[in-house]
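The other protein chains are all here in position, but one chain of the complex has been omitted.
As written, the chains take the letters A and B, and residue 1 is the first residue of each chain.
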Amino acid sequence: MAAFPNAQLPTRKYGLGFALSGEALKYFKYWILAAVLLSFLGPLVLSRSSDIDLSTWFYTANVAKWFTAFIGGGFIASLVPTMIAAGLTRRELSVAHGVFGLLWSAAIGVLVIAGLLVERAYYDAMGWAQGVQGDDSVIAIGSWGETAAFASVYPLMYLVYFAAGVVVGAASYRWEGTGWLILVPILPVVFSLDNAVYNTEPFGPAWAGVFGRFIDEWGTGLVLIGIAVVTLVLVVAAHRIIIDIPLRSKKA
Amino acid sequence: MSFAVTLRDVTLKYRDTDALADVNLDLEAGKIYGLLGRNGAGKTSLLSLIAAFRKPTAGEVFVDGEPVWENAPIVSRIALIREGGDFDDTETVKSTIETGQIRPAFDTEYALHLADRFELPLKKRIRELSRGKRSILAAICGLAARAELTMFDEVHLGMDAPTRDAFYKELLAEYMDRPHTVVLSTHLIDEVANYLESVVIVDRGRILRHEEVEVFQNMGATLTGPAAAVDELAASHDVLAEQQLGGTKSITVAAAVDPGTRERAAAAGIEIGPVGLQDLFIHLTEPNRKGA
Partner (left out) sequence: MFDDGAPIYRQIADQIKAEIMNGSLEPGGKVMSTNQYAAFYQINPATAQKAFRELVDEGILYKQRGVGMFVAEDARERLAADFRERFFERVLAPLVREARQAGISLNDIIDYLNDQEGALR
């Protein structure tokens, strides 16, 4: 995995968490770079034919949520057999993955916040409007303060998607063939909460937003508390699934 | 600082079938053990429990006197190498080796030295390796773990004969350099017999035998000669197998031949031959054989 000198026992779980974050960012650096370039150059190209009134970064930030869930789940499914076979305990792996989730969400979150702010300056300079697609019309994000507030939710959003991905990934490894079905309760809850934060068009499978009709009446504060609670539940669930996960037998 | 292993009344169930039933086993620290058993006898299950890859359905597993489950100071010094290794197929050989550094005692230099000796391409990805190279990489990771308890589960599969030979040599050299507990699970018994100090035979989820290797060497004999005389001589012994060709009969008995019997055999024109560990194992685990 990472080129770090031999780990020492009490701290190796944290070291592994940092190493995983570094590895993941390094591994996907060209993808991230491409997303950043596309987000800034895309509207420049589109502006030749039409008016720009939508934030491209908003879409980039949303793609990053699904990508984050995929990283959380994909990594845990491949780390469980390799790291436990390499002499790590499940608890250590769970903590390491938690550190990874925090760092990843923070790093991508900060990148997205910076992107939205830079984009605002960029749009202002170009005379474009930074807005998002609402239920029936384009809604402008608003003042600088509103842009900052809009962006600041993303680290938490990445964390909940990461946690959801870990639960699904760990369950898929643990219950071969059926474990992924845990997606069915998790996806609508997370996605509906996500959609309720802003009054925007869902970005992802629309059916998964079924709970939106109940949640939409909540205030933003309550929705954010809901996300925090769901994150916590997912983290506990992931930990519980991981701490006594058996390694699969090898197929001959 | 080699690890001893103790299993107390251990049962492992997969759904409704018992992979292991009420197993009690003690492995002494610092010895090389052979673990023999037919396919599905429970060898891999046994090793998986010792390495805390799985949790027993009932009973307890101790390594170095401590419960092994979720015990970081212990599991970080146990290496169980399964056939083909537990690798991420998308990684390169080099970073797979470096994953071992999660163990405080892992010897990266030694691993790279062995990789060079066995001609492993460091930059290739795991999925691009042949079965033989994959097995070698697994074996290297096991040796370089410098663990206090190292277990190889059928790791020789896919290696050709010269590679297996080189691997056994390296294993023995590493063992003499740094005494630790070793368990070799294999089907190629005669190939490893000389390296072993003790042998554990697993059969149908139970420990069938656990003895010093010399005990096995004295355990059986083949009596060959005139049918009637062989029958008479073998009558007082536990018969493992018999076969007849015309008037000549050959009976394999599960007992050492004492000097008295040896003399009577010689007088009756019966030849006494040795039974190799492999043959003995085949007879002992014969499915139709009742009791053991």
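Methods note: a residue touches a chain if its C-beta (ideal position, glycine included) is under 8 Å from a C-beta of that chain, and two chains touch if they have at least 3 such contacts.
A quick note: this is a predicted structure, and the numbers were derived from the prediction, not measured.
For the chain that is not shown, enumerate the shown chains it touches in the whole assembly.
For the complete complex, the undisplayed chain touches B.
Using the touch definition up top, pick the residue from B:89, B:214 or B:238 that touches the left-out chain.
Answer from the full complex: B:214 touches the omitted chain.
So one chain is hidden, and I want to know which residue out of B:5, B:126 or B:196 touches that hidden chain in the complete assembly.
Spelled out, the listed residue whose C-beta touches the missing chain is B:196.
Given the full complex, what residues of chain B touch the hidden partner chain?
Touch with the absent chain occurs at residues 31-32, 168-169, 172-173, 175-176, 194-197, 213-214, 217-218, 266-267, 269, 273-277.
The rule is short, and it goes like this: only the chains that are shown with their structure count from here on.
Centre to centre, by mean C-alpha position, how many angstrom separate chain A and chain B?
46
Looking at the complex, which residues from chain A come into contact with chain B?
Residues 1-9, 12, 16, 78, 81-92, 243-244, 246-247, 249-250, 252.
With touch defined as at the start, can you tell me which chain B residues reach chain A in the complex?
44, 48, 52-55, 70-73, 75-80, 82-88, 91, 95, 98-106, 108, 145, 147
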